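Removed: one protein chain of the complex. Kept in place: all other protein chains.
Up next is subunit A:
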Amino acid sequence: MPPAKEKVPVKPQGRDIRGFFGGSSQTTPAPTPKNAPTRSNLIEISDSEDDKPVKSKTLPRPTPKVTAPKPKSQRVMDDDDDEELAVKPKPAPKRKKPTALLSSDEDEDVKPKAQSVSERKPTTRKAPVKKRKDEEFIVSSGSEDNSEDNFEDEDEKAVKGKAKAKPAPKKTTPVVKPKTTPTKAPVKAQPAGKTKDEGDKSTNDPKPNWAAKAAKLAGGPAAPGSKQVPPSADPNCLSGLSFVFTGELSAFSRDEIIDIAKRYGGRVVGQPSSRTDYVILGADAGPSKLAAIKKNNLKTLDEDGFLELIATRIPDSRDPKLKKKLEKEQDAIRQAANELELREKKASKQPAKAAAVPLTSQLWTDRYAPRTLKEVCGNKGQVEKLQLWLHDWASSLKSGFKKPGRNGMNTSRAVLITGPPGIGKTTSAHLCAKLEGFTPIELNASDARSKKLIENSTNVSNTSLDGWMHGSGTTNAAGVGITDKSCLIMDEVDGMSAGDRGGVGALIALIKKSKIPVICIANDKGAQKLRPLVNNTFNLPFRRPEANAIRSRLMSIAFKEKMKIPANVIDQLVTGAQSDIRQVLNMLSTWKLSGDSMDFDEGKHLAKMNEKYTVMTPFDITYKMMGPYMFSATSRETLNDKMELYFHDPSFVPLFIQENYLKTEPAKVKHDAGPEKTMKWLQLMDKAATSLSDSDLVDSMIHGPEQHWSLMPLHAVCSTVRPASFLYGSGGGYGGQNPMSFPVWLGQNSKQNKLNRQLMDIQARMRLKVSSDKQELRQSYIPALFPYIVKPLMDEGVSAVDTVIDRMDDYFLNRDDWDTLVELGLDEYNDSLILKKISTATKTSLTRKYNSKDHPIAFHKAQDLGKVPKKIAAVGPAPDLEEAFEVDEEIPDEPEDKADDDDISHDSLIKKPKAKSAASGKPAAGGKAKAKPKPKAKKA
C-alpha cells in the first residue's frame, strides 16, 4: 500500500484560521480516513489491510468486519470499498509494478512515521519525492532509530494480532495478546520485507539529508486529527496505569490525549516519577522530563505506541494485588452504602424525625452529609484541628488563652475557616461542634448581622438556659442535642457588609470578649474587609479535596442510589466541578431523574454544562497565550477561544502581552539555526510589534472620543491573539530564563504623568520670565539651568547654597521644584547619581536656608493657602475599620474646595517679597528631620 500517493487527495477541508495568522496550518482537522487504499499491489494487499485497522479505522466502526473467511485479496477489496465511499471512489493510479515487492514493502514499514511526519508540507508532497524523503527521515533520525524499531515491532505484533483476530465475528471481542509473547504470525512476506528494509536503512546511513529533515521539522507538527483512536480492547484498558505526556504529539492536542487516557481509566500526572508507568513522548519533549525518564528508567511510548496500548491492553485481572485492591475498594463502597442505608432506616424509625422531613424529599446534599469525622472528604487535618480546638476550648478559657496547645490554636477565641464553596466548611464546623457537645448557633447571610444585633442576639456570655429548660434529651431543629454549651458559627462572613454596618468590627469586638467558641466561615481569605478578622482569629484554610478523596464517598452514594457510574466518570465530574462536592451531588441527583448510568462522554458533557466560569489572572492568560501549545497545529482552540482569553481582562491582558511577547523562543524558528533563525525571529518580532502598534490605534478609537466599543474584538486580535500567534513558544513561562513580569508600562506611565505635572508647575512658575512651553523648558532650559542650580552644590557644597537660592528666586522656583529639576535629569544627570554627589549636609543646608528666607513667588497655588485638613481621628470610639477607611478618602477633597474659592482673589503678590513666605518649601529628601516647621501662609 503506497501511502504517499494516497494522502495527496485528502486536502484541507476548512481553512484553518491559523493559516490566516501566518501559522503553518497544513492539515485537516476533519477525521476523514487518511488512507484511501488502492488495489495497486495485490501481493502486498494482505499486509496493508492488516495495517489499517490499527492506524486508521474509525473508533466506533459500525460496519462489522466481513466474517466469512474469504480469499484475502477479495476481502480487502470489500473493505476498501467501504472506505472509499467515505473518501472518493477513485481508482488510485497504479504507481508500482506488482513485482516491486521489496520497495513497496519497505514503504509500508515506513508508513507510520510518514504519517506523523511527512504530512507537514502538503505542498511538497509529490508522491515519488516524498517517498524518498520518508526513507531519509528515518535514516537520518539516528537517535530515534531505536524506538523506531521498537515501535515497528510492536506495530507488527499488533498487525498480526489483528490479523489473527480478524475471523472473529465481532470487532469488540477482546484481542488477547500479551505483549511479551511473540506472535505466531501467519507467514507472510513481511519478515523478508522487514529485513530488507533494515538493510536499506543501513546502506542509506552515511548520507542523511539534513536539509530535508530540517525543512520538515520547520513545518510545524503534523496533522491534527490524522489518527483515530483505535477501538479499545477493554473499556478500562488503561486502568491502573499512570501516564505522563510531554512534548507535542502529531495528531492530538494535549487536552485530547489526556482525555483519551482518562476515558480508558488511565491516570494522568504532570511530572514523571518512579511510579509513572508510561511516558508518552512527543516532539520537543521538555528536557527536565527527559532527565526524569532517564533517572527513573521509565518506559516511553510515542503516540502510536500509546494508541496501540489502548487497542491491545487488557488489565490483568489475575494480578492478585490489583484484584485485591479492586475488591477492597468495592467492599468499602458497598459497606459505606450499607451504612447509609442502615442510618436512614434508623432515622425513619424515629417517628418525630421522620415526620419532620421525609428522607426522600431531602436534598442529597443533606441526606448524605457526613455524620462522622471519618466521612468528611478531604481537609482531614484541618477538621481534626478544629475538633481539638473545640475540645480544649473550656480549658483554654480557664487559662485565659495563654497556653497555645498542640496546634498553637488555643490562644484564639475564634477560628476563621476559609475555602472555596462546596468543600464542606459549614458541614465540618457543625459536625465538630456537635461531636464536641456544643450547641451551634448559626448566623449566616440570611440573618441581619449588624453590630447591635450581633451584640444582643448572641449568647456571648454563655448563659443559655436551653438545656435547663428542656431537659437533657431535647434537640434543636438541626438535630443537635441542646446542652448548656453553645458555639457560634458565623457563616458567610464575607457576605457581611452591605446592610450590616459595622458587622465585622462588632464581630471582632465580640470575639475579643466571647465566652463561647466562635467559628467564622468565609470564601475568600484575601478579601479586604476580612483583613481585620484574619488578624484576630486562627486561620484554617480549607483546600479543594483531591478527586480520589471524594471518589469513594461519591461512589458509595451512587451505589446506594443504584446508579452505575464508573470511577473515571466520577473523577471527570469532580474535576469539572472543581472539587465542589455539593455541586457534584446536585448534578448526580439531577441525573438520577433521567437515568441510572452515566458514561464518560455523558459525564464530560454534564460537567461542561455545570462548568463554573472562572476568571484567569493576566499572568495565566499570558502564559497560556504565549506558551507553546496555544497556536500549535494540534491545538483545538478556535479564534473565539483565544479571544475569550483577552476578554477575561481586556485592560490588562494587552499590557501583559506587550510586556512579555519578546520573552519566548518562538516555536516557528525552533528548528532553524544561524543567521536564518535570527532573521526569521526578527521578522516575527517585527510582525508582532506592528500588530501591537495597530492595537494601540484601535485602542485609541475605543477609548478616544469616538468610543467605538464594538472594536473590542478587533483589539483582542491585534493586541493579544496576533502577536502571540507569531511568537508563541517555550521559555516564557514562570520558570524560564525570561520569567514573565508585570507590565512596567503602568508604573512608567504614572511616573511620566507625575513628572509632567511637576514640569507644568515649574513652567507656570517660570512663565513670568521664560517664554518657552514646557517641552522647550525640558529640552533647553533644564540642561542650561543645571550648571547654575545643581552643579554648584555638587562641586562646592554648602558654600554654593546662597547663590543657588538666588538663582532659583530669579525664576520663582521653590525647593520642591529643585527636586523636580533633579528628578528630570537623564543619563549622567540621573537623579540618583546627582543626589549621591550632593552631601547630606549640603541638602540640609539648602532646605534650611531656603525655608528661613523670604522668596518672591509668582502666584499662589491653590494648595499653598489651604488650611491644614482636620483629621477626624479620635472622635468618639474608634469606628469600624471599613468606615474609617471611607472617611479617610473623603477628607482631602473638601479643604481644597475652600482653598480654591478664596485663592483667586490673592494674587497681586508677584515679585513682592512678603513678610512671611507662603512658598511651601516642603523639606525635601535629606533635610527632612532638621527642617524648621514651615511657615504658614499668612494671607490665608
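Assorted remarks:
The criterion applied here is as follows: a contact is a pair of C-beta atoms (placed from the backbone, for glycine too) under 8 Å apart; a residue touches a chain by one contact, two chains touch by 3 or more; residues count from 1.
Following the convention adopted for this analysis, contacts and distances are computed from a predicted model.
According to its UniProt record, the chain left out of view corresponds to "Replication factor C subunit 5" among "Stress-activated map kinase-interacting protein 1", "60S ribosome subunit biogenesis protein NIP7 homolog", "SUMO-activating enzyme subunit" or "Replication factor C subunit 5". Only one of A:290, A:397, A:534 or A:662 touches the absent chain when the whole complex is considered: A:662. Across A:399, A:575, A:756 or A:852, the single residue that touches the chain missing here is A:756.
Contact with the chain that does not appear here is found for just one residue of A:291, A:679 or A:841, A:679. Shown as candidates are A:728, A:811 or A:850; the residue that touches the absent chain is A:811.
Between the chain not shown and the residues A:373, A:509, A:689 or A:794, the one that touches is A:689.
For subunit A, the residues touching the chain absent from view are 22, 24, 658, 662-663, 675-676, 678-683, 685-686, 689-690, 692-693, 695-697, 699-700, 703-705, 744-745, 748-749, 751-752, 755-756, 759-760, 764, 767-776, 778-785, 787-788, 806-807, 810-811, 824-829, 858-862, 900, 903-904, 907-908, 910.
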